[in-house]
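Input: a single structure, listed below in structure tokens.
A single protein chain has been removed from this complex, and every other one stays in its place.
And then chain A:
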Amino acid sequence: MANIKALVVDDSKIMRSAVKRALNQLMIADFEYVEAKDGEDALSKFNEEIEIMFVDWNMPNMTGVEFSQAVRAEGNEHIPIIMVTAEKSMGKVDKALNEGGANEYITKPFTADKMHKAISDYFDDDGNIATEGEDEEEDKSFFQGILNS
């Protein structure tokens, strides 16, 4: 399995542990975790090695949506952002996905199964992050192969 560096952002240590435990149970990759207690802390710990992020919404100093917007504003469109939050109204979901640039939305409390459904599309069979660019390249190669045959 591939080694994946994941940023887990939540003001609750208990919830950060719950996210890590659920991810470990999935066994889709060997996760190495960087933890942050709010959006500001997450921004200070964010770097180019981070491959996927699990972000709470309601946190002091900087919310998860504000953090996601800041990350996207720096051009990191390829990194999957999974919003893991207690906020459940459709307006909040819409805001996180459209204004915050999150890729997926998981409501608390969650199970490992719920986590798997949300994130499995972002991993290939080897446990690497399947980016859109890679998918497109694979698609292009596939079609190119048909054309050449």
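The definition used in the following text is that a contact is a pair of C-beta atoms (placed from the backbone, for glycine too) under 8 Å apart; a residue touches a chain by one contact, two chains touch by 3 or more; residues count from 1.
The rule is short, and it goes like this: contacts and distances are computed from a predicted model.
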| item | value |
| --- | --- |
| Name per UniProt, for the chain absent here [options: "Ferrous iron transport protein A", "Chemotaxis protein CheX", "Extracellular solute-binding protein" or "Nitrate ABC transporter permease protein"] | "Chemotaxis protein CheX" |
| Residue touching the undisplayed chain, where the options are A:15, A:28 or A:55 | A:15 |
| Residues belonging to chain A that touch the chain removed from view | 11-15, 17-18, 21, 58-60, 85-89, 92, 107-109 |
